[in-house]
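Only one protein chain is missing from this complex, and each of the others stays in its spot.
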Amino acid sequence: MQGLRRIVLDVLKTHEPKLTDLALKLCNLEGVDGVNITVHEIDKSTENIKITIEGNMLNYEEIRKVVESMNGVIHSIDEVAAGKKIINEVKTPQDRKYF
Amino acid sequence: MQGLRRIVLDVLKTHEPKLTDLALKLCNLEGVDGVNITVHEIDKSTENIKITIEGNMLNYEEIRKVVESMNGVIHSIDEVAAGKKIINEVKTPQDRKYF
Amino acid sequence: MQGLRRIVLDVLKTHEPKLTDLALKLCNLEGVDGVNITVHEIDKSTENIKITIEGNMLNYEEIRKVVESMNGVIHSIDEVAAGKKIINEVKTPQDRKYF
Amino acid sequence: MQGLRRIVLDVLKTHEPKLTDLALKLCNLEGVDGVNITVHEIDKSTENIKITIEGNMLNYEEIRKVVESMNGVIHSIDEVAAGKKIINEVKTPQDRKYF
Amino acid sequence: MQGLRRIVLDVLKTHEPKLTDLALKLCNLEGVDGVNITVHEIDKSTENIKITIEGNMLNYEEIRKVVESMNGVIHSIDEVAAGKKIINEVKTPQDRKYF
Amino acid sequence: MQGLRRIVLDVLKTHEPKLTDLALKLCNLEGVDGVNITVHEIDKSTENIKITIEGNMLNYEEIRKVVESMNGVIHSIDEVAAGKKIINEVKTPQDRKYF
Partner (left out) sequence: MQGLRRIVLDVLKTHEPKLTDLALKLCNLEGVDGVNITVHEIDKSTENIKITIEGNMLNYEEIRKVVESMNGVIHSIDEVAAGKKIINEVKTPQDRKYF
């Protein structure tokens, strides 16, 4: 049985706890190889971040629980990869339809 | 006999079931090496997604059935690759005709 | 004697038969290593596609016959590569003359 | 236990001490493999710099202390990576929401 | 003695003979490793093409004769590489002078 | 003890001595693996250049002395890398703040 290899999340969180603490909690979940967090928008009391998680057999529910325990709310799942290997999105001429 | 190696689909689906569940179902089909799903448009009740599937001897009908069983409709096949190896689209000076 | 290694075709076809069937037919021609088909324009009854074929000793006439047998018309050959190895187009400062 | 692998900081500092001295101090902290500092804005008395630090088990508090001891103030953490390997941010079609 | 490794030509030709035939003739010249032809402009009776040829000890005069024997006229040589290895053009900040 | 691995300098110099002579002097300093100099602006009597130096345990003061001995003035240090390996600047979504 193959599982989730990459999840990209759009998350809104309060400034505390810090990004470094959130990244450490996420990267120590079972099956996680690495976590990347980038800041997209900073407001007075909140920040909009993008979380990229890669690994084997990622467990979305556990990831969601960690994010929420750190004062974060998942707005959307923006990308998911699953299977024997990580496949990237392929750009096609039809992508421009959305612009 | 050579078969399908990559299929890129433009799909409209309801928010449920989640992308993670759709990716897991697709990556466990026979011949599938990996699945990538990205979100292109989110509306109140639907989302427009792009599904990229790579593998060997991909079965389009089985893929379509899984997508439809998860409340998805395939709008179009945007790219297909087949053969001994995966060939990418080659950009040529004539591509600008369409812009 | 060296032969054709890559052919890129601009093709107009009816929606049926499907891209997956066209790709399968082309990738099983002699000398073909891989086929990529991308959709550039979709109309009510036709679609404009780009076909990229790579291999050894490609036979253009056989490729043309397959395309036509699948309700396709070749509008133009946009790129050709031939020889011991596949050479890509090299961008030069003079390319801007055409823009 | 996995730790921090990359930290990207937005820092405001006085012109003295020099960037070369700040880089040397940071790269000799425990766990640091490499440090990169680029200048983004130069004013009469201050400069806005971006510090990228990569390594194993990076200690954010030690990094912050070094930056502050060199007349720097951390404005924000712009990116963090953690885990067994360094994962880069994945671009998705949803990134344009912020532009 | 070192020789020519790459020649890029801007050529105007009639539609016949086909690009595939021109590519085959060129790739069978002595010293040629590979040939790439892309179409830049198509008119009613002519087409403007770019020919990229790579190999060892390329013979420009023989290439010119083949092009002319296939109803082509060389408008200009846009790039030449010579020597023990193929060097690509290096982009420098001064390139913008020409734009 | 880890040292400086890369220094990028914004320098104003007179046209003489030539760039080739400046590059030769810099690349023969202790610890220098390679030097790259590009011209950004040319005026009647001066030129604005960017010097990129990579190596191990680079000595900024020696570099500055060579630049000044060749009629150059360092306007600013634009980038510095230090440590066991050369880390490049990582682009983040926050970089656009400066544009």
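Letters A, B, C, D, E and F name the chains as they come in the text, with residue numbers starting at 1 for each one.
Please note the rule applied: a contact is a pair of C-beta atoms (placed from the backbone, for glycine too) under 8 Å apart; a residue touches a chain by one contact, two chains touch by 3 or more.
The shown structure was predicted, so the numbers you read here are calculated from the model rather than taken from an experiment.
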Touching the absent chain when the full complex is considered, from F:Leu4, F:Val32 or F:Ala82: F:Val32
Touch criterion as defined above, residue of E:Thr14, E:Asn56, E:Ser69 or E:Gln94 at the omitted chain: E:Gln94
Hidden partner interface residues of subunit D, rising order: 38-40, 50
Touch residues of subunit E, complete complex, unshown partner: 1-7, 60, 76-90, 92-96, 98
On subunit F, residues whose C-beta touches the chain left out of the figure: 6, 8, 10, 18-20, 22-24, 26-28, 32-42, 48, 50, 52-54, 76, 78-79, 88-89, 95, 98-99
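Heads up, the rule we're going with is that only the chains that are shown with their structure count from here on.
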Interface numbering overlap (same over half, different under half) for subunit C and subunit E: different
Distance between chain centroids, defined by C-alpha means - subunit C, subunit D (Å): 48
Euclidean distance of C-alpha centroids - subunit B vs subunit D, Å: 38
Contacts with 2+ other chains: residues of subunit A: 6, 38-40, 50, 76, 78-79, 88-89, 92-95, 98
Every chain pair meeting the contact rule: A-B, A-C, A-D, A-F, B-C, B-D, B-E, C-E, D-F, E-F
